[in-house]
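All protein chains but one are shown at their positions in the complex.
Our next item is chain A:
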Amino acid sequence: MKNSTLVVKQSIKSLSRKPTLMFGVIATLGLTLGAFISVLTLAYYMFLKPLPYPDQERLVTVEYRALNAEGGVMGNAFTYPGAIEIYKNNDSFDASALMFYATSVMTSNSAQPTLATTSVTPEWFDITSAKTSLGRVFTADEGLNSHIPLAVLSHKTWQEMFNSDESVLDQSVSFNGISYKIVGVLSPDFIEPRIRADQSSTSVWLTWDQNSAMAKETWSYIDGGIVYVAKVKAGVTADIAAQQSSPRASELFNQNNVGIPFFKGWSIELIVTSLKDKVLGDSQKTVTMLVLGAFALLLIAMANITNLFISRTIEQHRKLAINAALGAKKSQLHVIFLLEATLLMLPAALFGLVIAYVGIEIMQTFFTDLLPRSNELQLNFMSVMSAFVLMIVLILTFSRVNLSMINYKELRAAIQSSGKGSGLQVSQKTRSSLMIAQIAIASIIIFATSVLFSEAYKKVNQPLGMKIDGLINVDFSHMEKHSVKWDEMAALLVETKAQIEKLPQVESVTFGESPLSSFSMWAATDVETNENYVPIGNSVDNNYFNTLDISFIEGKGFDRSELNGESNVLVVNQGFAKLLAGNDSALGKKLLVRNKEHVIVGVIDNIMVPGAENDAARLYTPMNKASQTMLIKIKDNQTLDRTDIVNIIYGIDSKLAVFEFESLAQTKYMSQFGEIVTIISTLAISLISTILAGLGLYGVLNYTTQMNKFELGTRLALGSKRKQLILFVFKNNFKSYVVGVSIATAMLIIAYLIDPNLLSQYIGFELVAIGVYTLALILAISWIACYVPLRPILNRPLVYSLKSGD
């Protein structure tokens, strides 16, 4: 068109007279496009973007896997000397770094905060090409056995705990009583690879030698804190590296554990995994589901907007007819459609980018623990390009839909026939297709989100088999823990417990680890059968089971007199009892635990701990005088702060520190955060798709009803009752419903056949129930979408429906 400015102006003016249409299109498309772009960006980071480290394709993590004589996996963590050995002697790696993840109490700070610390050998900084914004990282001579305690702060820690103080390099920081000289602050651009799913971002990097690993000389103790990262030599694959290193690791393990019957026949396998796979973990499925979910939402939105465009074209029919009569060519009409689609899609795409930005911020703030690499996420060129490409596709699609609706020849004639009988109509086929598409997509989304919701909801709400309300887990450490004797430490802890019990808000205190965070695996051997087990172990006092309200199936708990380190009694859970004695009583059975024979005196109910199997074997011994961990039960409606406890221990011994202070409810919340996020997001997606599908169906049916207003009025005039008319309209659209849900069912079956793992874990009665629920919900939406447009016809005097019907 020659005068393009004029045409643009006209289009803007024409659209601005339709604020509802503009708002509807921009909001619906912006939101769904934004959601899609943000998950697409996440998928790009997960599937395509290399890790931000040099030679990232050669970076691997190495794990130590202990197998028993039968080949069963007994543990997936290094022994300390095992890790040192590989670090010193290996042929497969160009570079390797040892790391030890810990949470440590910053004793140089009066509030005694607990920070995530990682002890590393200097190569770590080379492997990740970490740069500093202040000072330096560790040098080669500050590595293994240098015994110089140094610290490098993360940029965030420097900002938040040291107020971005430039003179920080003159300062030291103390953890667990050891003073580390600060030598550097990492650059804000440094991205730490999240190697373990439960890992918090490191606040302070410490030199390796001072790490808090226990049993540094022992080959029979595995420590989950140790992580080994390496760069394989060029041409060496992960498998080759594993094959090269495993035999020697196994040999050393056996040589050093010779004479310990428990380890007889064990072997060590080194598991070498590419760093990228390790970082991504098993979240690729989640991200694929997210992309598919967001895409499905986008499709529903597109169907909705197609409706809106169709209504708009119908509305504009006369205007278009006049244009045609005045000489507008078909191509010129196409330009009008293209222009209008562009004027709507452009702000929608921009709004979509804003939403994507917000979505990425949300992922970074809340989901770093759930979505790997979300700490790296940024709205990038790929995001903008995908928004642009989607925008172009949408513009072409919508203008094409509009163009396909009008017949240019008829359009020119329309102006001569005063509009009678020449009204633009959307074919029954188009209407049905739109309805079927929306019903099918919404059914799939609602079904899939309901399945995920139901799983997550069950996990969050399953009875724990114990009461955790009002309980706080407090873990103490001593700054000189390597030199202080246990009797002295126990006396301090007993005194601490007594003082805490005196606090007015405290109901009771019991020694023992929180059942929600205790995952220490203990070795136990059945004395009778010589069978080895690795149950979760916990040393507790005589009030532990009462405090948690854990019930006994048989036998009893511990007596106060047994809390002396001398007794040889044990309590096991039902899961362990079943392993030991099948359906018989496990009472009286003898187990070799910590080189001492113990006898089972009680069997408790299984407890449900998030992240553990419900019937995981558990074993409890009476503690020796005290325990470094206490559970504090506070009275109803009372609160207890970390500082209340810090104040108490400060009065007892200034070298005691509060290592951890967390309510069990919070622990449960944190460990079920993934499920909670699933519950919220599936609810939101389900709700959005229900609303979008509802609106979409309403759009089509509203149009159909308007088109058939005269017929419906005639039916009423001939004596049809309200119910009969509603049923008539519903029946007319029932076919679309049946076809839509059938397509959805077929697609789900195809998805199942392609990847049976997708649904296999859910198959059962519940899946049928969710299927019925989905069908019922979609039926209800369809019914409402049929009924609402009918209401004006049913409720206004009939004469209005019979007017201007032709």
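Note that contacts are C-beta pairs under 8 Å (C-beta built on N, C-alpha and C of every residue); 3 or more make two chains touch, one makes a residue touch a chain; residues count from 1.
Keep in mind that, in the parts below, contacts and distances are computed from a predicted model.
The subunit not displayed here is recorded in UniProt as "ABC-type antimicrobial peptide transport system, ATPase component", chosen from "3-oxoacid CoA-transferase subunit A", "ABC-type antimicrobial peptide transport system, ATPase component", "Quinol oxidase subunit 3" or "UvrB/UvrC motif-containing protein". Checked against the full complex, the one of A:285, A:556, A:596 or A:722 touching the unshown chain is A:722.
One of A:144, A:581, A:747 or A:794 touches the chain omitted from the figure, and that residue is A:794. Touching the missing chain, out of A:84, A:325 or A:802, is residue A:802. Mapped onto chain A, the interface with the missing chain covers residues 710-711, 714-724, 794, 797-799, 802, 805-806.
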